[in-house]
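Structure incoming, see below.
With one protein chain removed, the remaining protein chains of the complex are shown where they sit.
Labels for the chains are A, B and C, by order of writing; each one numbers its residues from 1.
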Amino acid sequence: MHAEDKGIREECGVFGIWGHEKAAELTYYGLHSMQHRGQEGAGIVVSDGQQLKVHKDVGLVNDVFKHADFSMLQGDVAIGHVRYSTQGAKTLENVQPLLFHSQKGSMALAHNGNLMNAYALRAELEEEGSILQTSSDTEVLAHLIKRNGNQVSKVSITEALNQVQGAYAYLILTEKQLFVALDPHGIRPLSIGRLGDAYVVASETCAFGQIGATFEREVLPGELITIDDHGITSTRFAMREQRKMCAMEYVYLSRPDSDVNLVNVHASRKNMGMELAKEAPADADIVVGVPDSSTSAAIGYAEESGLPYEMGIIKNRYVGRTFIQPSQELREQGVKLKLSPVRSIIEGKRVVMIDDSIVRGTTSKRIVHMLKDAGAKEVHVRIASPSIQHPCYYGIDMSTRKELIAANYEQDKIREIIGGDSLAYLSEAGMEKAILKDKTIHQGVCTACMTGKYPLSMESDKQVSPFIFL
Amino acid sequence: MHAEDKGIREECGVFGIWGHEKAAELTYYGLHSMQHRGQEGAGIVVSDGQQLKVHKDVGLVNDVFKHADFSMLQGDVAIGHVRYSTQGAKTLENVQPLLFHSQKGSMALAHNGNLMNAYALRAELEEEGSILQTSSDTEVLAHLIKRNGNQVSKVSITEALNQVQGAYAYLILTEKQLFVALDPHGIRPLSIGRLGDAYVVASETCAFGQIGATFEREVLPGELITIDDHGITSTRFAMREQRKMCAMEYVYLSRPDSDVNLVNVHASRKNMGMELAKEAPADADIVVGVPDSSTSAAIGYAEESGLPYEMGIIKNRYVGRTFIQPSQELREQGVKLKLSPVRSIIEGKRVVMIDDSIVRGTTSKRIVHMLKDAGAKEVHVRIASPSIQHPCYYGIDMSTRKELIAANYEQDKIREIIGGDSLAYLSEAGMEKAILKDKTIHQGVCTACMTGKYPLSMESDKQVSPFIFL
Amino acid sequence: MHAEDKGIREECGVFGIWGHEKAAELTYYGLHSMQHRGQEGAGIVVSDGQQLKVHKDVGLVNDVFKHADFSMLQGDVAIGHVRYSTQGAKTLENVQPLLFHSQKGSMALAHNGNLMNAYALRAELEEEGSILQTSSDTEVLAHLIKRNGNQVSKVSITEALNQVQGAYAYLILTEKQLFVALDPHGIRPLSIGRLGDAYVVASETCAFGQIGATFEREVLPGELITIDDHGITSTRFAMREQRKMCAMEYVYLSRPDSDVNLVNVHASRKNMGMELAKEAPADADIVVGVPDSSTSAAIGYAEESGLPYEMGIIKNRYVGRTFIQPSQELREQGVKLKLSPVRSIIEGKRVVMIDDSIVRGTTSKRIVHMLKDAGAKEVHVRIASPSIQHPCYYGIDMSTRKELIAANYEQDKIREIIGGDSLAYLSEAGMEKAILKDKTIHQGVCTACMTGKYPLSMESDKQVSPFIFL
Partner (left out) sequence: MHAEDKGIREECGVFGIWGHEKAAELTYYGLHSMQHRGQEGAGIVVSDGQQLKVHKDVGLVNDVFKHADFSMLQGDVAIGHVRYSTQGAKTLENVQPLLFHSQKGSMALAHNGNLMNAYALRAELEEEGSILQTSSDTEVLAHLIKRNGNQVSKVSITEALNQVQGAYAYLILTEKQLFVALDPHGIRPLSIGRLGDAYVVASETCAFGQIGATFEREVLPGELITIDDHGITSTRFAMREQRKMCAMEYVYLSRPDSDVNLVNVHASRKNMGMELAKEAPADADIVVGVPDSSTSAAIGYAEESGLPYEMGIIKNRYVGRTFIQPSQELREQGVKLKLSPVRSIIEGKRVVMIDDSIVRGTTSKRIVHMLKDAGAKEVHVRIASPSIQHPCYYGIDMSTRKELIAANYEQDKIREIIGGDSLAYLSEAGMEKAILKDKTIHQGVCTACMTGKYPLSMESDKQVSPFIFL
């Protein structure tokens, strides 16, 4: 499912590397492997020890860098960022990494997450005379670090991080140091890898695979890592809390080949499909997944249930930015967009349709109808995660509560709306079992959008912005 | 597998529509669904009954039409074409449909296939004073039709078709008529569909699904169909021979949701995987397919063998034309291209690796090594088609015989070269059984590239060009 | 004046070079200097003695070649072409040089001019079974040369040239030879130059200046020049007639630094201005020229009359293809296009406004009003050429007769229409005196568009096309 259709948008992906002469190129490949985490913009800042240089723009990684001159991006250290797609106009100033120059030196920031008290912090900074140029909460952290003319250091970063609340994974680069920080609950993923002598940091481990690096360890909740010519050191800026990794990373957001908090995403999805088959079996002929994100769960469901897995829906690989959208008239006449049903497989069959999640319900409805139009006798909708009923304050731009179908209707009404012959969700317990299987007590997942159990309490309604303002 | 890596390139896809006011737009969507059949260039010619207008260019369908002004392409009839990718420079003159104007009227041609006697026919035409502007054999047919100042008609087309030898599916458009022709053996696929009152023609039935049309029937070998204001009429320009549908359409070329000669491609591939599991079982832990073309066969193998199907190899969806290829140095350090292994799935496992075919063996070798590097204990290579040992003269640009690994080495040597712990191909009988299952006596497949049994005899070595010249 | 506004469009410019290792680059610069002769498209064909390679596209020379890979255009011989701007769509197939491949070898053609019997010749060729791909009469010559399967040679070209009627300058390139031909009246300009050992051919001598070459001689009317490894040879394919160089080349079309038929264009224009001052003096304060084409004449008028020359109209240099045209509403509110008056120079003055010619009268009217709005007390319009009353059949795309203001109104009515306080044209005698000054009896100018005296009689009205058909 395309993020826009789905109603879920990941905020971003970050990547960093220390100590490799091809730092910028490797960052390009690292970002490339995390393209699914953000299609709005991409950027790289590189340091040669003397100076920070940047290349960034709106668009996909390939488009942003196709005319880049990497000889202008020499240096052993780099950080990069991919940014999710908004409906807005070209807003280059929001593309990260943000780069700040001053007479005392430069600083670049790349951020995945969301600060809950950004609005209040901004007001305070502006009251003191600061001018913020972007609408991103990333810039707030930069101003907090530089407050009172501070140098960028472990001390000033620690102080600044103690003023922000939210879910975040930060990379901060100066000419001489790379800082890596993860929020106290570890809601967003962030891992450390090695490539020869170089250190690598990435939101997803698929970036390590992409560049031939090996996974070393997870960044810990509340940890601040400093990498410089003296090596790597770890400090804490906050007490460690129980890890609350975002469940949606497993359900939908991460790439199947990534390991999120040591759990392979494909495997967790296949497990979710298996659990779902146990919890909600269906009297049907074939199992069909909605490509691409539901394929693993569908295979799991098929394996567990003994029903054959069939490729009943095809995703058109060539639908990109330049695809000409069919007019309403042509759409009504049957012109397809991204997904097409395979009539000779579907026709006359009782189909179990596996989807990873339902947000607004509009795409589920469309797919059910598409299957019925292609001759499916019955369509049993099985969702490989619990229903989404609450907004996310931690960096995923879901539809607003008003749009969340499960926040407004009972399950049977939803079934009726989307047109399925039956509908079942995976239970919260089933999901946690599928993901955590053999994990220790310190591990947990954030299920706030499904259960309303938010790991961070919100101080006041006024301060909290579910998403960026301005 | 990307066509370039694979060493197999489809020649083209054709699409036509008669009697719909949005003829050009629908052709765009039809071509779009057949993008996999040709990425070099695309074009549409439309007729409003008075005049033929063209829009075509090198590049993908989306790129070619992103700035197209469809209001300039008004008309109820259109034909379109996608062309395969060559290594050559920008050669717009070869992009089809070819459009010819004369004082008596215009004619457009779209062609999928290859003429075996094109070289000799060209020489003859030039000797008579004709000037050919392209290097394509499609233009040869146009000159044969117009020879002696002929009008474009059922008669002149029949005469011209009787002079050419090869495998072909032709669409020929004038201001007032649309002609559809298929070679006497029906080596290339071509089907007729309906969209309301309109007639649709396409190389693959997935184009019907894309635009909401329904399949009507296959064009028959040796059939010439004429569509005009008086309706649709069918004649023959040649005796009907046993149909010899290109087996590679099932193995690799067509989209899984297409029905080729009434057989669903995904189903045929799954069957091939099942037959392969019967013929060549493996003592292993998991089944992994090389995405995307081998996924169906891998699922079939898994289902038949009882082994779990796992997503052990991931294809990066964002590697497009603007992807910056890693330098040799970075590639050696481990930077990946399109495919990445999933270590946490592969590690310590005995893997059955399913691929649809082996051409040069270079990619198979790369994938086997990639799996081993990711920790696979054993890699058992299973190929869901017989080995390819002979060149194709009928429109598929395979590597030359010198490059075909199976034309040069014994099977065990191939296994050694690619590094697998075992290697097995599907038998010819197994493949035919998987494809033809419940077909009548009149149906057959062309397996020339695997068996050397060419349905057309070649008159003389000199005349035959395995591929286009000049 | 921009050609579109003016109502006059040059057909083309040709360039050729033999014997320089940077043949393609030099052709680029040569074409660049003749950009004013054609803005629709540009192309270069180069020969390395074995093969002809082409790069061409619609657009300006700079745009066409900005991404060209000159390392793919190696060779010692090249020809090039710039094509005038039409209102039509992208018509790459008409961009020259035209390139034809055959099994016996290749041929490229570049043409400036117009064939009067092209329509009849085309019909004849098509009747015989030839297929023409372009709508240009250039292609007709190619087919005439190749008729009956001929080789491209001095003999076949001579025979073909004897079948065509019109005004033309042709460059014809094969792998081994470069042919240069000029029509029997020498209506279009064409000169030979030298650059070291290399031979250069160009429509305008400014191309020689651009690349550092020196002028050698004019190509003679009816001359066919052959350049190959044996050197340069000259033959005639027609009797020499009195030269009838197109007068509009002096008046408007050529660059002021070119020498057309041995006469400098700027000097001829200044002379025309001087003659005009003698024939039609004005009681005024200042002389103002319409930039750029009338500047030379205005300076001549000022010098002869003793009135000061002032820069009363400014041309905006940055109005290019991407300029956003003001809406009608904004234009009425006073938003200017290309030309702006200089109020502080014009205000309160009696102005002699010099323009090189009047075609439709619409721009003259606009400029007179612009000057009056800027405060001019009187505007005396002086045109530095005779009035244009007849169509051109020799390669200049003027407005149709219906649009030519002087073909429809008396001079005083024209004055009234354009709003001048007085109006005078240069006489035919004055123009010829200004241009030919010290020329011999063999020289003449074609003044057909002004006088209706056509140097070539037209065989039949039906056959003659003032411009390209189809």
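FYI, contacts are C-beta pairs under 8 Å (C-beta built on N, C-alpha and C of every residue); 3 or more make two chains touch, one makes a residue touch a chain.
Nothing here was measured: the structure is a model prediction, and the numbers come from that model.
**Q** Among the chains present in the display, which ones are touched by the chain that isn't there?
**A** The undisplayed chain, in the complete complex, is in contact with A, C.
**Q** Have a look at C:H266, C:R360 or C:R415 and name the one touching the chain we're not showing.
**A** Residue touching the chain left out of view: C:H266.
**Q** Which of C:V95, C:A213 or C:A277 touches the chain that is not shown?
**A** C:A213
**Q** Give me the chain C residues in contact with the hidden chain, please.
**A** 22, 25-26, 28-29, 32-33, 35-36, 60-63, 65-66, 195-196, 206, 209-213, 255-257, 259, 264, 266-267, 270, 292, 295-296, 299, 303, 308-311, 314, 316-320, 322-324, 326-327, 329-330, 333-336, 340-345
**Q** On chain A, where is the contact patch with the chain that was removed from view?
**A** Output for chain A: 72, 89, 92-93, 100-104, 122-123, 126-133, 135, 142-143, 146-150, 470.
Assume only the chains that are shown with their structure count from here on.
**Q** In angstrom, rounded to a whole number, how far apart do the mean CA points of chain A and chain B lie?
**A** Computed value for the inter-centroid distance: 37 Å.
**Q** Spell out, as numbers or ranges, the residues of chain A touching 2 or more other chains.
**A** Within chain A, no residue contacts more than one other chain.
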